[in-house]
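So that we are looking at the same thing, I have put the structure below in structure tokens.
The complex appears here without one of its protein chains, the remainder shown in place.
We call the chains A, B and C, going by the order they appear; numbering starts again at 1 in every chain.
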Amino acid sequence: MRLSETTDSLAGAPPLETLNYLTDGTTVMSWVNTRDHKRVGVMFLAAVLVAFFLGGLFALTLRMKLLQPGPFLMDALSYNRLFTLHGVVMIFLFLIPAIPGAFGNFMVPLMIGARDVAFPRLNLASFYLYLLGAAIAIWGMVHGGADTGWTFYTPYSSTTPTQVLPILLGVFVLGFSSILTGLNFIVTVHTLRAPGLNWMRMPLFVWGIYGTSIIQVLATPVLGITVLIVAVERFAGFGMFDPARGGDPVLYQHMFWFYSHPAVYIMVLPAMGVISETVCTFSRKNPFGYRAIALSSLGIAFVGFFTWGHHLFVAGQSTFDAGAFGLLSMLVGIFTAIKVFNWVGTMYRGAIKFTTPFAYICGFLYFIVFGGMTGIALATTSLDIHWHDTYFVVAHFHFIMVGASVMAFLAALHYWFPKMFGKTYSEGWGLVAAALIILGFNATFVPQFLLGNYGMPRRYYQYPDHFQALNVASTAGSTLLGFGFLIILIYLVIALRWGARCTQNPWGSKGFEWLSASPPPTHNFDEIPTITQMPHDYRTHEPPGVIRVS
Amino acid sequence: MAESATPSSKPDADHQPHPSHSAVPYLVVWLALLGLTALTYITGSMHLGAWALPVALTIATAKSALVAVIFMHLNESSGATRLVFATALVFVALLIFFTVADVATRFKLATPAGAPFGTERSQPEGLLENQVPDE
Amino acid sequence: MSHEADALGLPRGILAHHFSSLERQNEAMRLGMWLFLATEILLFAGLFTGYAVYRFQFPLAFQEASRHLNITLGTLNTVVLITSSFSVALSIFYARTDRPRAAALCLVVTLLFALAFLGVKAVEYAEHFHEHALPGKYYAYEAVKVPGAAMFYTLYFLMTGLHGVHVVAGMSVLSWLLWRTLQGRYSSRYYTGLEMGGLYWHLVDLVWIFLYPLLYLI
Partner (left out) sequence: MNDFLRRMLFLPEQASTFARDLDRLHFFVILTTFVMSFLVGTTAILFFVRFRRRSETQTTPHIEPPMWLEALFVTIPLSFFLLWFFVGFNEFVRQQTPPADAMDVYVMGKKWMWKFAYPDGPNAINVLRVPAGRNVRLLMTSRDVIHSFYVPEFRIKKDVLPGRYTDQWFNAVAPGRFQILCAEYCGAGHSVMRGEVIVMKPEEYETWLALQKRGALASRQDGSPTEIEGTPALGNLVEQGKRVAAEKGCLKCHSIDGTRHIGPTWLDLYHRRERLTTGAFIDADEAYLTRSMMDPAAEIVDGYQPVMPGYEGKLTAPETSALVEYIKSLQSDAVRTGPSEGPSYAPLRNN
């Protein structure tokens, strides 16, 4: 089934064969030098996909090792480097830049009726900083690789003889890239909204990106200074976190998590924005509780800053702080709950069509509730004592980061694929892959919850024999998962090359990004649209292009 | 907060939002800053004990408020910029608060008399050869 | 769009194509700059947190060590930096009121003060090196041997070092702005670039306003 056949009736007049941003200049230099937010978005997309497959390969290798309780396949040091690299690549190279860098860049200006982001040159710079940071980090991996875990806890990270410096430096540069992306979005949203697009008409994806940007701007610098101090400690022995000189290792953890807990919301807020958009399109319904969904993004961005201590419950943090952070963690859960219930509410009395993105929406909803609720369970101070640094935590965060964020990333990829490239992909294969991924995902990570309950600590190269059965189950699941991603890779590449041309608005969506052509021309709009209604208003069946364009 | 963009047609009004301007406020602020520096220097050398820190911080805050509001023109900025500045300060305050609260309310013996006390620097040689103790 | 800029007699290319008016673009620049300043504040916040924690843990050592810093030089530097901030503010004021030469002169004064600041700092650093009042494992200062004193110097060097890097960065920004001012780029019609540079310099001052009492006056 081709999308274009079934949804033609809804599409506006297809202004197809005009020059679009992809065909307007095809030399290499025209890409390298571009100021176009859409091209920067596409380059980010390509880069983060490479990072994802790299990180995924590391993950599969990890899982292979864990088939056997004893030494197998590699030695302990290689294993330790491998999970560090898996974590660093997946978090700093993939998930943090993924949705904001790729889809945020592409869609936010389109959605708010702007011709570009506020600082196009800075935007390009942010991409090159990403490449530079990635290059430094990968160079470090090739030259030995660190074995600290992605958390770089001192004093281990300041004393291990492996190559920590390049990775720290890479993370620092990547942080800069992330800051610039966020800064740009905040300014864009404040100053470049189209006439008539007031705050309470802004698409929910833009709200999600806006909340994310606040975190990126305000949290990332603290990570920057923290890794810098560790670097100074390593090569100059300043001893700021060194207990032998009166330093406090727990201070490091406070500073690290002041960034890294909010950072988990950098990873999930854009994903939530994607779900807010897609759930409306595929239900053909206005967002249920628009205001609640929009403002809860801000709520997460703010309260999310003050829960970092829940990573330190057994780290020697004081009981007072544990209580304060535990309580605040409970509050941050509420904002997510509001969103979840409103997404489900959006489907109520809608006109739902089951497509590949919708399959991922269903997966997302289930995984975010399960993953999020296990987060709440972990924040219940006393329960964390047993679970801390076991596979329960590993399963918790993979449920959110893979189960929710990656699902949303995939939903976005499929939903906006026609918008970005003007091509359609095979819906049948899309559903097969989605089924495989959701199934494989459960098979991989549900056993890890049980392993955590059973008492298996994470970052274990060898483990006591009685954990083996569950580990084998998890590895089997991860193979399924891998095949799912492989299928997606194949049919998307095929679609890119040979896919049928799609219409301007194949999904019949009333999101504002569909106001421009697909793929959009370099300057996005011939004339800046005037917005006269909320996004996703499906009370009439005029195509959204008819939202009065002045 | 910024309102939606309306193509502006009266550029002159835009570019000089505060037409009558004089340098006197800057001069006054500069003198005030010098005065406050003198004050903090004097109070600083009085060894006020427990009060030294609050006094010094209050003076520093007053000084930085002057710089931010007058020199940096926060008084004529949009609400968004003020919000950015205020948010940054609130976050800094809470970062420091929670971290110090942890140290201040720890388990009593956490850092016993004589700390810092000995830890071994790790021995880089052995590790890379991968000497994992046998079980 | 950019014909508006032409009509105003502004240098070409100042108004980017995607902004509807210069006012809007200036607002964007200003907001962007303040966001950047916010990141700078949080960058320093990490060190201030470290300071707060270790001061809490080693109050005596911090007092002892701080008394051995050179308060006179510290105060001198405070005055120098405050004055440089003042002259930057004046320079923007002159640019705004179409007196580019006065503006340029103020920038020159600022740069001189910045150099003076670095000079004084260099004198202090030299003294510390001489006394071996150095951070972490290099600490061998005879005068203060309380546990925790080394931590004070670690923080001292990290904080003033990072601040010094910012001073140097600010100086390069200001030099560039001086060049642009001499070219006559800034006037009452357009002075955003200068204003941004000024904001950055004021932030450098702001940080020092806190560093001074925390390091020298406890």
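Keep in mind that, in the parts below, a contact is a pair of C-beta atoms (placed from the backbone, for glycine too) under 8 Å apart; a residue touches a chain by one contact, two chains touch by 3 or more.
Computed from a predicted structure; not experimentally measured.
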Chain not shown: contacting residue from A:22, A:236 or A:315:
A:315
Could you tell which one of A:19, A:73 or A:344 touches the chain left off the display?
A:344
One chain is left out of this view; which of A:165, A:298 or A:334 touches it in the full complex?
A:334
Identify the residue among A:22, A:362 or A:431 that touches the chain left out of the display.
A:362
Could I get the residues of subunit A that touch the absent chain, sorted low to high?
6-7, 9-10, 76-77, 80, 147-149, 153, 155-156, 159-160, 243-250, 283-286, 288-290, 292, 313-316, 319, 322-323, 326-327, 330-331, 333-334, 337-338, 340-342, 344-345, 347-354, 358, 361-362, 365-367, 369-370, 373-374, 376-377, 379-383, 385-386, 388-390, 450-451, 453-455, 457-464, 470, 508, 537-541
Residues in subunit B touching the chain absent from view:
49-50, 107-120, 122, 127, 130-135
Omitted-chain footprint on subunit C covers residues 60, 145-147
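Note that only the chains that are shown with their structure count from here on.
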Could you grab the centroid distance between subunit A and subunit B? Build each centroid from C-alpha atoms only and quote it in angstrom.
31
CA centroid of subunit B to CA centroid of subunit C, Å:
13
Once you find the CA centre of subunit A and the CA centre of subunit C, what distance in Å lies between them?
35
Overlap residues in subunit C, where contacts from two or more other chains coincide:
24, 27, 31, 35, 38, 41-42, 45, 49, 53, 57, 147-148
Specify, in ascending order, the residues of subunit A that touch 2 or more different other chains.
190-192, 218, 222, 245-248, 251, 254-255
Which of the residues in subunit C end up touching subunit A in this complex?
16-19, 24-25, 27-28, 31-32, 35-36, 38-47, 49-50, 53-54, 57-58, 135-138, 147-148, 150-151, 154-155, 157-158, 162
Complex contact set, residues of subunit A against subunit B:
75-77, 155, 159-162, 190-199, 214, 218, 222, 243-248, 250-251, 254-255, 258, 305-306, 308-309, 312, 316-321, 324-325, 462
Can you check the complex and tell me which residues of subunit B touch subunit C?
2, 5-8, 11, 14-16, 21, 23, 26-27, 29-30, 33-34, 37, 40-41, 43-45, 52-53, 56-57, 59-60, 63-64, 67-68, 70-73, 77-78, 80-81, 84-85, 87-89, 91-92, 95-96, 99-100, 103-104, 111, 114-116
